[in-house]
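The structure under discussion appears below in the form of structure tokens.
Of the protein chains in this complex, one is absent; all others appear in place.
Let's turn to chain A:
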Amino acid sequence: MTIRNVRDHGQRFRPRMACLKKVEAVMLEMQDPKTGVKSQPQKLVITTIPHAITGEDVVTWLANRYTIEAEEAWALGTMLVAFGYIYPLQDHKRLVIKPDTALYRFQTPYFWPAQQWPVEDTDYAIYLAKRNIRKKGVLEMHEQEQYNGLHKWMNHKWDFIVMQAKEQYRAGKERKKPDRAVFDCQERAYWVVHRPPPGTVSAMDYGLERMVDPNAEEKETSDFFRRIMIFTQQSIMRPRVKSSVSIGALVKYSITCNKHDPFLAPCLPSNPWVTDDVTYWLLNMANVDIPTKMRVERWTFSFGELLSDPRGRDDFRLFLKKEFSGENLAFWEACEDLKWGTAATMNEKAQQVYKTFLARGAPRWINIDGKTMEVTVKGLKHPHRYVLDAAQTHIFMLMKKDSYGRYLKSPVFKDTQKRAIGPDQHRFSVSQLEANARKRRPSISPIIVRQQEKEERARMATSGPVDITQVMSKLSNKGKEVPPPKK
């Protein structure tokens, strides 16, 4: 049995497949003996099977019926085949319509795709088991893999599946031979549509499932009107930006980032998804010593870009260290850590942050205005994830307006810019591309990457930040008593 939490009766709506109703109407029109598609019998060695149609007949019929061009009719015909309403008799794995004398046949309504019902894996397992009955070892590789996978996770009903496959096979034998052949073809075509072989495009990609039918008319109750009222009130109160301003921002963004988009400009040295060569990823790893030119250019776009790139952040940290104002960045990173960390460590982290950055006479005291400090300290009495948000924003703006500009003019940045590499574009031949595809290997495990990051952070923590107060207190006499931090 299947583990089902909701006995849904097809109430999982697949909105993108609402077009199927229209396709069914087209199919029924095609069946008309007078105005529909002409069918011919298909001659096999020992028998003939009726109702075979040629691809060109279908395309011509569509072109005449809807008065469209031949190309559009061809595309429409391919859609009918891709959805599984018509299946090819030769070359059954390619779901396209060929506008020549290639033969097709209409699929029986039982095997039509349905919007309401999902395609069950149990049925697929039964089908694959049945294929095995006729001839052992006839399953293709992807089918074999899926069969083994299904055997593993549907193991509890495997006896049932084997029995049902045998019974369906035997029931099929009661039918006449041509009917049996047609039924086998129908079933095979159904599964080519719904479990496509790897590397093919499936028309059954239907997006998200929804619990409510988006096609259904909504009842106009008071609740419905209340929702409309709330929606309109909120949209009146929303602050608006003039379209000239927002469009200007979009244009500026597109112009600056145009060359950095791997879809619009070629990725240097080569796009790993296309050529299977991972040099691009290796050159752009987080802890790489020499960054690429494009990466460095992205740091100049905005301060957010600089901070979000770990290599950029390292560079900025180096610059701030030279300027002895590293506490701002350290505070910002501590706030990020608090925001994204686990709930268990939150309290402890918040106290640590207060002791290190906010308390009077703290070792790495940051300079924020009185009001923000008041709000933050009050919030720290009952710390939560976003308690340091106001202070973090303040420090972010401070760094952006002050340090960022100086960073871009600093020798640190200029040095990095000079050293940055600009790799040449790869030019692979077809055989080299195939060799690359064969040599594909999984990249370094994210667990190892995370461990490395942790070690890195631990190393940085032990090496210790250079605090001005520590330095000063070492230079002067060490008698200065640091007042205990207020709780």
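In the analysis below, contacts are C-beta pairs under 8 Å (C-beta built on N, C-alpha and C of every residue); 3 or more make two chains touch, one makes a residue touch a chain; residues count from 1.
Everything below uses one rule, namely that contacts and distances are computed from a predicted model.
According to UniProt, the chain absent from the figure is "Regulator of G-protein signaling 9-binding protein", selected among "Ribosome production factor 1", "Regulator of G-protein signaling 9-binding protein", "GPI transamidase subunit PIG-U" or "beta-aspartyl-peptidase".
For the options A:181, A:375 or A:449, the residue in contact with the chain missing from this view is A:181. Per the touch definition above, the residue from A:110, A:225, A:253 or A:324 contacting the chain not shown is A:110.
Among A:151, A:195, A:260 or A:426, only A:151 touches the chain left out of the display. In the full complex, the hidden chain is touched by chain A at residues 1-3, 7, 9-10, 24, 27-28, 31-32, 36, 39, 42-47, 49-52, 89-92, 101, 105-111, 114, 116-117, 120, 122-123, 129-130, 132-136, 151, 155-186.
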